[in-house]
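As you look at this complex, bear in mind that one protein chain is not there, while each of the others sits in place.
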Amino acid sequence: MSAQVTVKVFFEAAHRLHNPAMDDVWNASTFGKCNNSYGHGHNYALEVTVEGDIDPVSGFLIDMKELKRLVNETIVAEVDHRHLNHEVRWLEGINPTAENLARVFYQRLGPKLPQGIRLAKLTVHETDRNSASWVG
Amino acid sequence: MSAQVTVKVFFEAAHRLHNPAMDDVWNASTFGKCNNSYGHGHNYALEVTVEGDIDPVSGFLIDMKELKRLVNETIVAEVDHRHLNHEVRWLEGINPTAENLARVFYQRLGPKLPQGIRLAKLTVHETDRNSASWVG
Amino acid sequence: MSAQVTVKVFFEAAHRLHNPAMDDVWNASTFGKCNNSYGHGHNYALEVTVEGDIDPVSGFLIDMKELKRLVNETIVAEVDHRHLNHEVRWLEGINPTAENLARVFYQRLGPKLPQGIRLAKLTVHETDRNSASWVG
Amino acid sequence: MSAQVTVKVFFEAAHRLHNPAMDDVWNASTFGKCNNSYGHGHNYALEVTVEGDIDPVSGFLIDMKELKRLVNETIVAEVDHRHLNHEVRWLEGINPTAENLARVFYQRLGPKLPQGIRLAKLTVHETDRNSASWVG
Amino acid sequence: MSAQVTVKVFFEAAHRLHNPAMDDVWNASTFGKCNNSYGHGHNYALEVTVEGDIDPVSGFLIDMKELKRLVNETIVAEVDHRHLNHEVRWLEGINPTAENLARVFYQRLGPKLPQGIRLAKLTVHETDRNSASWVG
Partner (left out) sequence: MSAQVTVKVFFEAAHRLHNPAMDDVWNASTFGKCNNSYGHGHNYALEVTVEGDIDPVSGFLIDMKELKRLVNETIVAEVDHRHLNHEVRWLEGINPTAENLARVFYQRLGPKLPQGIRLAKLTVHETDRNSASWVG
């Protein structure tokens, strides 16, 4: 038996699927219109699930406001209203697919969690119909 | 391989985050505006996932209408349109955080399920952006 | 032809349907479980629609961030995480039905809008299935 | 640690809960109004979660467009705008409960996935409040 | 200035777009897969907006529970879990497009409303992306 807490936060960003190590023909045929040169964008939703024990004094696994503050500080403040291929230092050289974003965000957030709180899953929703998760 | 069925039900209640064993300063600093004395409220959504085998005659894991009836009888009828700190006997002495509600609701519903049906997960959504689960 | 802008904001509050000028029997029979003495609660959603001309320099009818700031300052900051029957001075003596909230919020917000911006409609959603609007 | 990708697709179909091996009294008492002879219908949502490794060149676990194409070709094109009890050859003899649909869709889609991609979970949503999953 | 109340209710039904006065070729070419002979189905959502004055004693334009009871009794109880082309007496001879359903439901509900309450708009949502309204 274990407790989980999930919070959902949002950010709005542009991205372009592109691997600069490959040529233009490969990029166009692999990524289609997601490879258009100026990029397109999404209202990204970020769903973060943590796992651990409920503190008997506060009744919290983790204060959800504090968890949101951590996610905002570590991830959202850096990517919101940005172009993910050009403006985020720690995404340089990473093709910003939903899968890669989920993995990098997970690796970035995990070590910031308080002791005893495990990052169980981080999901990046590109749209209501498409998402990728990194599962711990 | 296993089958799961999930149903979602709703109730509308008031609650206040407060631990009477601690003093006012601690409560105010731990719970912030969630500690306001009269409480605030939510449209709570309750998501219940059960697991087991599909019955070959009915094609059901469990009749969803029957599962909803059980959840309504065991939980919703007792908490809907109530103040969770004052009016529910089996929540007395429990700080009604989403985590504690998920745990107590799970413990209350689990033993009522028909034989062969396991309660896999119970999630309490306080808002579309905040939830807590108890995982079996 | 005219332009409209709509923003949606949220607050979480407790309320009780009750008219203190009427006796308990009338209140119980009129409001049912919504009359329970401690109150219940909602994740209220507030939808505000304004109307006017698009400014040719900014391309805005009104800056949505500024509109949200006005709604937050005028309404949300005062009712969020509050019990609407007990803690909001300008709701004293008003039975907090969705209809009355829509009307009072409208009257409170309207005069704060910049010149040339008309408050066309203010909707209070108690749940995804119940709402009331005040239409200007 | 593993990556997951989830896509959601929709189809609109009629169905009737009915086991022809059982008599009318049993069917009516087991399925209630879901046993009405002409059937009723749903906007079904199909949520498909696959698991595997992220390809380092494309940054994809699987191209979501390709995954959707597979789900559409294998399942949606055959059931969309159909009556599930009468018009789908591979559902003949199967009572179209959400549980059975999840199981059969899973068995149909799984073998079509590219090597290295595992079908982790397939969920059939009958409504926003009722769903069944088959978990691999 | 006026007050409005909107409630949303749901029903699940099968339908087929078909005009029996026209031949099969016309029906197939006009309605496409919506003309498949057994029909398909939807989770219909019905949104009803009424208009009038707020009663100063109750604070209600109309008791939303009473409005839902009227909609359920007059419409939902008759169409839920039914095939709209075959099982509803008052839909006989009517092609059940969303437009026709909105019009007929409006005409059926309007006269049942209490005095002083006007039916402003009735919307039939076939899916989250398609709806028709009848506006009074």
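Read from first to last, the chains carry the letters A, B, C, D and E; within each, the first residue is number 1.
Basically, contacts are C-beta pairs under 8 Å (C-beta built on N, C-alpha and C of every residue); 3 or more make two chains touch, one makes a residue touch a chain.
A quick note: this is a predicted structure, and the numbers were derived from the prediction, not measured.
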Missing-chain contacts mapped onto chain C: 1-9, 54, 57-61, 63-65
Residues of chain E (touch criterion as defined above) contacting the omitted chain: 17, 19, 21-22, 30-32, 94-100, 102-103, 123, 128-136
Touching residues on chain A - with respect to the absent chain: 10, 12-15, 33-34, 36, 38-43, 80-83, 86-87, 126-128
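One rule holds in what follows: only the chains that are shown with their structure count from here on.
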Inter-chain centre distance, chain B versus chain D - centres from mean C-alpha coordinates, in Å: 28
Shared interface positions of chain E, touching two or more other chains: none
